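Please see the structure below; I have some questions.
Of the protein chains in this complex, one is absent; all others appear in place.
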Amino acid sequence: MSLVQHVDGLALAPPTALALTAAAVLVVDLLVRRRRVELAVGIGLLGTAVALVFVAVLARGEPRATFCLTAHACSYEADGFALALQGLVLLALAVVLPLLTGALRDHRLPPGEAVFLLLSSATGAMVMAAGRDVITLVVALELVSLPTFVLVGLRPGDPRSAEAALKAFLIGVVSTALTLYGASLLYGVTGSLHLDLIAEGLSAHRHDPLAAAAVVLVVAGFGFKVAAVPFHFWVPDAYSGAPLPVAAYLAVVSKAAGFAGLLLLLLRGLAPYVGTWGPVLGVLAALTMSLGNLLALRQRTVIRLLAWSSVAQAGYMLVPLALHADAGRKQMQEASTATLGYLGFYAAMTLGAFAAASVLARSHGALTIEASRGLVRVAPWTAGVLVLSLASLAGLPPGVGGLVAKVVVLRSAVDAGYTWLAVVMAVNTVIALAYYLRWAVVALSPGAATERPFPPARAAVGAALVAGAATVVVSVVPQLVMRAAAGGALG
Amino acid sequence: MHLAVPLVAGALLFGLGIYGVLARKNAVLVLMAVELMLNAVNLNLIAFGAYLRDRFRTGEVTTLFVVTIAAAEVGVGLAIVLLLYRRRESVDLDRATELREEAA
Amino acid sequence: MSSAAWLLPAIPFAAALLGALPACRTRPRAAAIALTGATTTALVALLLLPSALDDPTRVRLDRLLIAPAGALQVLAGTRFDSLAAVVAVMVGVVALAVQVYSVGYLHDDLRYPSYAAQVSLFTSAMLLVVVASDLLELLVGWEVMGLCSYLLIGHYRELDYARRAAVKAFLVTRIGDVGMLLGVAVLGTAAGTTDIGELLAAVPRLPHGALVAGSLLLLLGVAGKSAQFPLHVWLPDAMAGPTPISALIHAATMVAAGVYLVARLHPLFLASTVTLDVLALMAAVTMLLGALAAFAQDDLKRLLAWSTTSQLAYMLGALAAGGYDAGLLHLMVHASAKALLFLAAGLVLHAVHTGALSQMRGVARRMPVAALALIVGGLTLAGLPPFAGAWSKDSVLAAMKSAAGGSGPGPDQFEGVLLYLAGLATVLITAAYVARLLLILLAPPAPRGDLHEPRLSMAQSVTALTVTCGVSTFLALPDALPSWLPAPAGAREGIELSVGGVTLTAIGVLAVFAALWLYSHAGARDPVLLLGSSQRRLRSGFGVDALYDRGAVRPTRSVAAAVAETDASAINHAVEGIGRSAVRTSSSLRVVGAGRVRSYLAALIAGVLLVVVSVAVVV
Partner (left out) sequence: MSGSWALPVILALPLAGALLLLLLPEVGDAIAHVVGLVVTGSVVVGVLALFGSFDIGRAGRPQLELDGDWIPAIGVRFHLGVDGISLPLVGLAALLFLLCMVHLLRHMPEPVRPRALIGLLLLLETGVLATFMALDLIVFFIAFEVVLLPMYFVIALWGGERRQHAATKFILFTLLGSVVMLVGFLVVGTHAGTFDLVELAGRRGAGMPRGVQDAAAALMILGLAVKTPVWPLHTWLPDAHTEAPTVGSVLLAGVLLKMGTYGLVRLVLPVVPQGAHDLAPALAGFAVIGIVWGSLVCLVQRDMKRLIAYSSVGHMGFVVLGIASLTTIGVQAALLANIAHGLITGLLFFLVGALKERHHSSEIAVVGEGMLGQTPYLGSLLVFAGVASLGLPGLAGFWGEALALFGAWRPAGGLPAVWFQLLVCLACLGAIITAAYFLDLLRRTAFGPVPSARRLRPVGEARVSELVAWTPLVVATVVIGLYPRIVLGLGEAAVRGVLGVSA
């Protein structure tokens, strides 16, 4: 056994590029005094673009793997699944970074640190997508989470920001502890922490209560990231305490990372115990979407509405994972495709909504729903993106993307025989429409001629338009997303 | 030594940590309770590693990672607690309830 | 589309369309269009008559597929035989008379143009009924006629009672029509066709249930259109319309449609004794009810309306008794007599501006045209020889008598006897109200003061109809009709006339005339006083209207109110309640986000523990 492994640099290139960019931002920020915001964000975008190029290059070639224990058990795989998610993370980053400029200026946040933290967290998300053993996943999880805690608490002078950070942090670390404890038990049962080897081990240990408990515990940390019930509590508080772009990042990138880990863990590592976790996730999905939608129904501020809506959306994304004990490889593959596909559509539309909210926050100040009255007059394009995004989130045309996403997820529930879950989701869709619409119609209503304290930030409007364009593209050609999502988590 | 001994000890440690998380109002003490939970994990990993005679030394290696994670968490956590203290002059968790669902 | 029979409904339809155009809405243009249309129609009907009578058994068919629906292929078109030809002539002539008359009668009415167009449309619809080859097609004409009747009764739309009468007429006939539609559906689905010829051919192989149910339902339509008990209530009220309309619709054409339909489908009805029983009973009740109510009326037009109801029952009674030719003969005779009476009554009304008989004493003495018309029409209606009414009535009675004897086609003997007795009694009551009418209008002294002179066109058409009616008396109609209108298989052949019967009837009628003359002459009294306290009861037609109001109209309204309330409170409430409960649930879930991070952590760990335990147990 050679202690010196061959490391495939190309496979690792995307996260590496991002990590190096993060470091570069920090260094440059120390050296430069003027125009720090533009510079930090600019370098960040550049690094994102480079990483994206690497992803594209990798996507053209054969799947690569590195850090291998044996010939078949590698800890890092740049396969279709990983690349799709990495692409998603990078594209989302390309929207979040410009959004950040406005917040950096308005709240006088330290630009270098903020961009550095964001890029570090994103690096974690990229690694998460490619990690194939529990340790890599947990480390990636921490890498995603820890910088976001700091980002949430970054608003100077605002005690709510610190409170939000603390809540997110505590729930996060407790969840991680649960995951690690579960991982330790899993190691004990199967003798390995590599996903494929865990799967082999679990196959040999059917109906083991300890293993079942370990399965549940190990999922906890990822449940925290995706904001599933009962790990969702931090979401509304953290979103409303955090700067808006950070909330957007949490809602999209961090959630995507959580789902990446969850899919890998469940479908690849814990697949033999599908009979255990399948029904549990079905129930959790139902609870998550119902709770999220019901609570979103009465929100008056934009940000809490989006927060609860993102909880509800997580519930939808969990639906495909509700599998029956007899689910075979094909069903798991489809479940992965469905969740990943939904994630793709979700990213586009959620970013659109957050971007519009950012524009709103600048042009209107207060962030109540009522404050967006007359948005269509002040910023027609942003209003358009907002309505399109909300329609997508609700799953109604013209947001065909969101509609297709819902169809995909519902289909997998019906396929799996969880028709009740499909009906619950159907009812939830209706509740959700009620609050999305309430906002949309306010934004489109002619309002009192509002004074504009700031002109809408051009970067934010641009970000909104990019997200809107993405939503349109995935609405017209949903196959783009679905094809990318078809690279399953099963390897 | 029988495997059960370290495992039970780990479970107790973990339970203690959970108790601490739930019972303590002081944010710093809650942080310490989380450390207890992570150490329970370490205990488990070491015990299983020894028991399984894992040729990859997975248990031991993972422990190193967990220790690092714990350190990072404490670093970030203390910073946040400090931040809160600077704003509120209190580290009482029950008093940090400004962010909540509004009454309808 | 080659048959000239198409022209019959098409010409007046074109006239109606033209008349509805904005450009044609001036009085002279409207009159020109309407008169041209009516004249052409009558001419076409007359021209088509000889060839149809040449070979009375021949049926000319010209059909076009208009509604291919599954197994049912509705071929609409014309079915022109001698029956259709004869009735078409009747309709054409009466319609022409009415159009001519209306030019004068509505001389000062601004709404004449639309009126004329509606009459044209009406004529077209009636002729469509006459020539229709398919029951659904027939139903089109049948109900469009109902619509025109509705519009024309409501002509004086400012008058509340006219509006109400219009609605009532449409609604009551609609009840019958829906029944009839259902009947067509029953028969049509059973026979697989709604074509009249094919349906009649299929009668022997129809299931008995479908035959009985279908024919009974058709009868409902007949009752509605021909104002038979229990759907007769609309006709007296319908007199709210202009008088020519009363003549056209409510004497000669629309109400005749019911009789025509029974004649058209006679074999179908003859095949179901139950239906004939019901028809006989209906006719018996209606003829007595109508005659008695007519006698008690205070209003000239209402008197004539009730009389119509009663006489239509005669025709239907004849058909029920199997007397095909007798019924049709009476239809013709009555149509011309009643049209004449109505138009003459219109002259009187036009002159005195009131419909009350008590205001009309002696009026006709100063109006020779009207007087002559009233005498000819009245005596025809009463059935006094040598007027044609005597022959037609007698043949009807003869048919009923045979039915009462239980021989030949017809209802069961019991119903036959009832029918015959009612027929006999009605002869006498009819004589009584005709005598009353003539006595009042012709009794001396003639009133003084101004009377409106009838306009020329009105006088013309009345004269023409008087002549027609008078001439028909001397025509050998009773002889000719059976050869023109060969009875369908199973019906009674020909017209049975017995000198004895006619004589007896005549003596009875004369006796009634004499008695009333003596009564009224003695103290210039209205014979209606004979009725004493029961007059009011009879005048209201035995209170059937009030009964309907209490038994059907008001309950329906209260049910409707209750349903509307349930819809608003229960169903709608349930739906909106679901929405509200979602919002309530949302509010009560607020505790989930109460802000304390330690409760968050507790819930988190409790949740995980719950799942861990349950999973570990289940595994």
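Miscellaneous remarks
Per-chain residue numbering starts at 1, and chain names A, B and C are given in the order in which the chains are listed.
The rule we apply is simple: a contact is a pair of C-beta atoms (placed from the backbone, for glycine too) under 8 Å apart; a residue touches a chain by one contact, two chains touch by 3 or more.
Just so we're clear, the structure is a prediction, and the values are computed from it rather than from any experiment.
Across the entire complex, contacts from the unshown chain go to A, C.
Checked against the full complex, the candidates C:23, C:69, C:591 or C:617 give a single residue touching the omitted chain, namely C:69. The chain that is not drawn here is touched, among residues A:129, A:335 or A:396, by A:396. Of the candidate positions C:21, C:529 or C:560, contact with the hidden chain is made by C:560.
Counting the whole complex, the residues of chain A in touch with the unshown chain are 337, 341, 380, 384, 391, 395-398, 400, 403-404, 407-408, 410-411, 414-415, 419, 422-423, 426-427, 429-430, 433-434, 437, 441, 444-446, 478-479, 482-483, 485-486. Mapped onto chain C, contacts with the missing chain fall at residues 65-72, 136, 139-144, 147, 150-151, 154, 157-158, 160, 163-164, 166-167, 170-171, 174-175, 178-179, 181-182, 185-186, 188-189, 556-557, 559-561, 563-564, 567, 571-572, 575-576, 579.
We take it that only the chains that are shown with their structure count from here on.
Chain geometry summary: the mean Cα position of chain A and that of chain C are 77 Å apart.
Separation between the centroids of chain A and chain B, computed from CA atoms only, is 25 Å.
Shown for chain A are the residues that touch two or more other chains, namely 166-167, 170, 174, 178, 236-237, 295, 298. Multi-chain contact residues of chain C, defined as those touching 2 or more other chains: 586-587, 590, 592-593, 595, 597, 601, 605.
Against chain A, in their complex, chain B makes its touches with residues 7, 10, 14, 17, 21, 27, 30, 34, 37-38, 40-41, 44-45, 47-49, 51-52, 54, 56, 58-59, 61-62, 65-66, 69, 72-73, 76-77, 79-81, 83-84, 86-88, 93, 96, 98-102, 104.
Within the complex formed with chain C, the chain B residues making contact are 18, 21-22, 25, 93-94, 96-101, 103-104.
By the touch rule above, chain C contacts chain A in their complex via residues 579, 582-583, 585-587, 589-590, 592-593, 595, 597, 600-601, 603-608, 611-612, 615-619.
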